[in-house]
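Could you have a look at this structure, given as structure tokens, before my questions?
One protein chain omitted, others in place.
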Amino acid sequence: MPGIIIFSEDSMLAAQLMTPALELKQSLNQPITALALSEADAKALAALGADHAVFLQSAGKWVDGCAEAIFAQVNKAAASIVLIGGTLRGKTIAAYVAARMNAGMTTDAKTLKVENGKLLATRVLYAGLALCEEAVVLPAVATIRSRTFLAPPAAATPGTVESVTVETDARVTLGAVSPTGDTGVDITTAGKLVAVGRGFRKKEDLKLAEELAAVLKAELACTRGIAEDEHWLPIARYVGISGQTVKPDLYLAVGLSGQVQHMVGCRESKVIVAVNTDERAPIFEAADYGIVGDLYEVLPLLTAALRK
Amino acid sequence: MADDKYDAIIVGAGPAGSACAYTLAKRGKNVLLLERGNAAGSKNVSGGRLYTYALELLEPDMYKRAPLQRKIVREQVMLLNERGSTTIDYFDPAFGEQVPQSYSVVRAELDEWFAGEAESHGATVASGVLVDGLIEESGKIVGIRSGADEMRADIVIAADGVNSLLGQKAGLFPDAAPNSVGLGVKETIDLPDNLISARFGVKDTEGAARVAIGCTDGISGGAFLYTNKGSISIGIVFNLVEAAKQKRQVQDIFQDFKMHPAIQPLIEGGTSVEYGAHLVPELGYNGIPKRLHREGFLVIGDAAKFGINTGLIIRGMDLAIVSGLAAAQAVLETNSPSQTGELYMKQLERLLLTANQRAYQNFHNIFEISRIFSAYPNLANDAMQFLFTVDGKTPKPMLSGLYGAVKRNVTLGQLASDGWKAFRSL
Amino acid sequence: MPKCLVCYKWTLDEQDIKIKPEDLSLDASRAKGKISDFDRNAIEEAALLVEKNGGAVDALTYGTATVKQSLKDVLSRGPAKVYWIADASAESADAAVTANVLAAAIRKIGPYDLILCGEGSSDLFNQQTAARLSALLGIPCLTFLQKLSVEGAVVSATRKLEDGTEEVSVTAPVVVSVLSEINKPRIPTLKQVLGASKKPNEEIKLADLGLKPEDLVPKATRSSVKGFVMQRKNVIFKESSAADNVAKLKAGLASEGLI
Partner (left out) sequence: MSIKKLGPEELLALDKFSVDEGQPHILVDKAICASCTPQVCLVVCPARCYRLKDGAVNFEYAGCLECGTCRIMCTEKGVTQWNYPRATFGVTFRCS
């Protein structure tokens, strides 16, 4: 009997994949098999409602190396839909598995449903300029980026867990692995962001934004210019087409004009607020609320008002 | 042939450069046409009207292959003041029936086509190449430099536009003086063809050209409006010396013109798709540098400041093509490089380019009459308002009413002196 | 002395595509073609490798008839020869069809030690080609590289991933995909531009690749393509008193439940 397969080497993302998997299970009436690279992950996914969770136990440490093993599981389960977490490793594995399955694949799906024997996904084209619907005939593969879905609540009855020993790609030798040495701040998970742009005249002035962020319990984000030209903030805080994509509840953009290359990275924020001196700056068209005014005057007032 | 030696290197694939390359390549010359934009036309902005006789000189019926927009059959002159406008509208279907004399054009399309024509006749076209300098040996120009690369030719032809950095590097003329160029700014606005045709009273293949004065805050200059296929080109050309004397940003003046109650309805419902700016040779015959050549080097097109602006008619591209043809013919005429320059000047005479320029040589003096740009358009509209106002009161005698419109705007002395100056300029 | 092949896509320049305000459809009528941005990095990386290690680079592309416009451009960037497949099927090809065609072409013109791709195309950004090629050709794959070097038959690379970097190495042949940060693509010089027209290009007919009809049927199809437009409240406070504006904004934030 065909089934739905999910996999992500990222535990949080794997849990999030369960949400679309459970929805697809509803419409397809097929069981969910979750593949995981640790026993704990396998158990967690079974607890979230995977009918069956498989711990792929291997000697190899190179994640991408288990692509063929994942394909073997997919093949065994006669999968109709394979959902893979859209990390860079995940995308590599997904495309490999899709090719081995001779299947179509949609990358970074934002929504998923099944209709007339096809997996329908919405996704962006042309660097965010457009959205489209992509229909993939079954069996189909889709990758889903982090935080596209929220993880589901625990299931009433957890699924079974099995451990399988697999071979990984021995042709590739994994050498040094260096985790990102950043301060640990992940602006993509922040609920609120204060984003700064070139309206700030010097690095010390960012203090105004920091104070506002502190009151709001927000993190600081920035434009490309602030991170890459001025080096006032680390690259990890840069939002935009080649930087981070964020969707916080509040995106408070200060002293930035709102070029499309920046907005692509934050346009899915729930509420966007702009503070800018130039009334005609495109950021105001992209904002829910805005103040036309000098940030040097507005920010201290706003910080004070919110403190009350 | 050696790999790095050409008969001619032409710098700049605008109408002048492509006309020259086309003519030379067609006659079997080994030509290199260089363009700094990623494609020919991608760095070019012009009002957008081509007089096609120039293409006819190059090759009969060549214009029929060109990506032209609309055949201009309606010539309009608009006098604006703050509230209203007076328009003179000359419609003549004969413009279409005889040899078509002018078309609106979009340079991104026209220039790419033109360079392609040269290429199809064997010219080597290399775009995305910026020429940095010239190679000079024993007092002659023998080639060009681009980055670390050098390329040699019997003759280098500078078609590098109004800023002609190469002409300066060759020592032929100094940098342009502020009074010698005007600044053109332009917006392209997409609008469905049926709306364009209806608003300008033309068929879908035909178009209108409109010039307007009285919209430049008193700065010497004028606006233009051309109908294309599915778009309208709208812009203003400013006299830079006067623009620099006042405080308003040229962009603001232009945007106000766009929103003038007599202009805005023409473009309403449209979508702005591009904004550009470019310098325009302003002085006509008197602005052409005394020296346009030295051994191994010719200057053509805007680089040579060929241009005619009568206020009603603005010409540049046609003169560029003719000058490109003249340069090509000069190159073809002799094997002695020291002769080419003089032959080029003779070809300019023979092709009537010089005569055309000379005929209008005093014309720009008219533009020194500053009242043309506000007082007279105002006068025209005041007079019209008087003539067409019916309010039930006892009408003023016709003459005194008109005299009032004059008096509010100019003195009789100014009127007389301006009239005399204008007459002398023609 | 690796023998390299770089695969590239000729795409529309997304900067030239406009969203029509009336129905959000896309207007590509004025769009020019370009070599997909990230593929330029792949081409540059191949050129740099060969300049350093010797060997040779060829290029390969599959597209509609417009791919012919790319030949001079790609050859001015380093490759010694370009193979091109121009076929109408490319118009609707998905990543599966593209990989089938490229893999078949590589079997025909190969073998190659190193096959390079960009991290994704600038239009569809499917990010699948490198991994699919590795599956179809049965050779390993290293994706998302920020550093690449070749010594003898050993290809070593640094991958940049979400949680850090990892060093990997493998014996050729291998497929790789590179990140845009791996290099800065060159601006072809005059001589490189002129040299490009003297380099060979070879058309490969799709019919000569021995593909089955089903290999050319896309499994993913796109529909209802719409420009992305933000729907926002656009409540803008612009009174002269900054304090008033701030008070109104605070009320607005409160109404959204954000404070």
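Labels for the chains are A, B and C, by order of writing; each one numbers its residues from 1.
Just so we're on the same page, contacts are C-beta pairs under 8 Å (C-beta built on N, C-alpha and C of every residue); 3 or more make two chains touch, one makes a residue touch a chain.
These numbers come from a predicted model, not from an experiment.
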- Task: Taking the whole complex into account, name the chains on display that the unshown chain touches.
- Result: A, B, C
- Message: One chain is left out of this view; which of B:A177, B:L387 or B:L412 touches it in the full complex?
- Response: B:A177
- Of B:E59, B:E136 or B:E274, which sits in contact with the chain we cannot see? B:E274
- Message: Using the document's definition of touch, tell me which of B:T87, B:Q264 or B:S400 contacts the absent chain.
- Response: B:Q264
- Task: Decide which residue listed in B:S46, B:Q329 or B:N409 touches the omitted chain of the complex.
- Result: B:S46
- Of the residues in chain C, which ones touch the absent chain? 13, 15-16, 21-22, 30, 32, 187
- Kindly note down the residues of chain B that lie in touch with the hidden chain. 36-38, 41-46, 48, 106-108, 128-130, 162-163, 165, 175-178, 181, 183, 185-190, 231, 233, 238, 240, 243-244, 246-251, 255-256, 258-259, 264, 267-279
- Query: For chain A, which residues touch the unseen chain?
  - Reply: 201, 229, 257, 259-260, 278-282
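One rule holds for everything that comes next: only the chains that are shown with their structure count from here on.
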- Item | Chain occupying the middle, per Cα centroid | C
- Determine which two chains are connected by the greatest number of contacting C-beta pairs. A-C
- Message: How many angstrom lie between the centres of chain B and chain C, each centre taken as the mean Cα position?
- Response: 41
- Task: Can you check how far apart chain A and chain C are, centre to centre, with Cα atoms defining each centre and the answer in Å?
- Result: 21
- State, to the nearest whole Å, the distance from the C-alpha centre of chain A to the C-alpha centre of chain B. 53
- Item | Residues on chain A engaged by chain C in the complex (per definition of touch) | 10, 62, 64, 67, 87-89, 91-100, 102-108, 124-137, 140, 169, 171-180, 192, 216, 242, 249-250, 263, 267, 270-273, 279, 284-294, 297-298, 301-302, 305-306
- In their complex, what parts of chain C are in touch with chain A? 14, 17, 19, 26, 94-96, 99, 120, 122-136, 140-144, 156, 159-171, 180, 218-228, 230, 232-238, 242-243, 245-247, 249-250, 252-253, 256, 258-259
- Tell me, which parts of chain C touch chain B in their complex? 18, 20-21, 30, 32, 187-191, 193-194, 197
